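Of the protein chains in this complex, all but one are displayed in their positions.
Read from first to last, the chains carry the letters A and B; within each, the first residue is number 1.
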Amino acid sequence: MEIALKYLIVFLVGGTFSFIAQVVIDKTKVTPARVLVTYVCVGVFLSAIGVYTPLKEFANAGASVPLTGFGSLIAEGVRRAVDERGLIGALTGVFSLTSGGIAAAIVFGFLASLIFSSKPKR
Amino acid sequence: MKKQEYIEYVEDRAKKSPIVKNCICAFSIGGLICIIGQIFLDLYSFWGLEKQDASTLASISLIFLTALLTGIGVFDNIARVAGAGTLVPITGFANAISSQAIDTKSEGYVLGVGAKMFTIAGPVLVFSTISGVLYGVIYYICTVIWG
Partner (left out) sequence: MKSQIIKLNNPPKISSTYSVVGHLERQGPLGALFDEFCQDDKFGKDTWEQAESEMQLRAVQGAIKRAGLSDCNIDMLLAGDLLNQCVGSNYALASIDIPYLGLYGACSTCAEGLTLGACLYSGGMAEYCGVVTSSHYCSSERQFRFPLEYGGQRTPTAQWTTTGSGAFVLGNEGKVKICEAMIGKVIDKGIKDINNMGAAMAPSAIDTLTRYFRNSNHSPKDFDLIVTGDLGYEGSEILKDLLLGEGVDIRENHTDCGLLIFKRDEQDVHAGGSGCGCSAVVMASHIVPRMEAGELKNVLFLGTGALMSPTTLFQGGSIPAISHLVHLEA
């Protein structure tokens, strides 16, 4: 039962992030690219004011998989690095927690380009 | 007809995107992708990974799946229905990179794939970095002032 509730929360929170973006894209003239940029920045901001970490504890992947989660990881990395090393941490911490995802996206993207070619659309 | 009048006329009559359907699709597919992420997360935790690593590995798994689905030409069909449902999760970021990589390989691996991989995903990295650094500086100042 507890696990079902946990997954339900993941679904609802993750879905809500997508839902809001869809409303903005369809209702306003904001392009998808701008929505994504806004999302990561909002993630950094929410993490900075201490809202996002509790949300991640509550919703798990529902909060970490959307791009706001990516933003919050950046903020978290920066915070830890500043705590440890002072001001230079503002620069060194940016990718300390996110490099896994970025490196994976680059590597898998590159591998995909080695293996696949683009196809005509139907 | 004046320019402004014409623009308003066009906007009035243009068929709007089916917003209710789009939102339902975005919500459910976005939620579903997070659930897949959670399954990975629980699985890696179950195998004894510590939480931060399990979470990173879960993201990496989603990125891998996205690159694969992009490569076999399935991802864009899902995204056509899902809209923001695939865009907002990390899958959108991974698709932007892998689709651009696959598409530009005809221009070579250095000037095509290498140079253009981040054409679409780049802004996300740039602005998240800038806001992250900005936050770091503010956070540092705060710690100096208040200890």
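Just a few scattered comments:
Definition applied: a residue touches a chain if its C-beta (ideal position, glycine included) is under 8 Å from a C-beta of that chain, and two chains touch if they have at least 3 such contacts.
Quantities reported herein were computed from a predicted structural model and do not represent experimental measurements.
Taking the complete complex into account, B:T104 is the one of B:Q38, B:S59 or B:T104 that touches the chain left out. Where chain B meets the chain that is not shown, the touching residues are 1, 3-4, 6-7, 9-10, 13-18, 22, 70-71, 73, 75-76, 78-80, 82-83, 86-87, 92, 95-96, 98-100, 102-104, 106, 120. Counting the whole complex, the residues of chain A in touch with the unshown chain are 25, 32, 118-122.
Convention: only the chains that are shown with their structure count from here on.
Averaging C-alpha coordinates per chain places the centre of chain A 8 Å away from that of chain B.
Residues of chain B that touch chain A in their complex: 16-17, 19, 22-23, 26-35, 37-38, 40-41, 52, 55-60, 62-64, 66-68, 70-73, 76, 82-85, 87-90, 92-94, 97-105, 109, 113, 117, 120-121, 123-125, 127-129, 131-133, 135-140, 143.
Residues 6-7, 10-19, 21-23, 25-27, 32-33, 35-37, 39-41, 43-45, 48, 60-62, 64-67, 69-71, 74-75, 77-79, 81-83, 86-87, 89-91, 93-95, 97, 100-102, 104-106, 108-119, 121 of chain A are the ones that touch chain B when the two sit in their complex.
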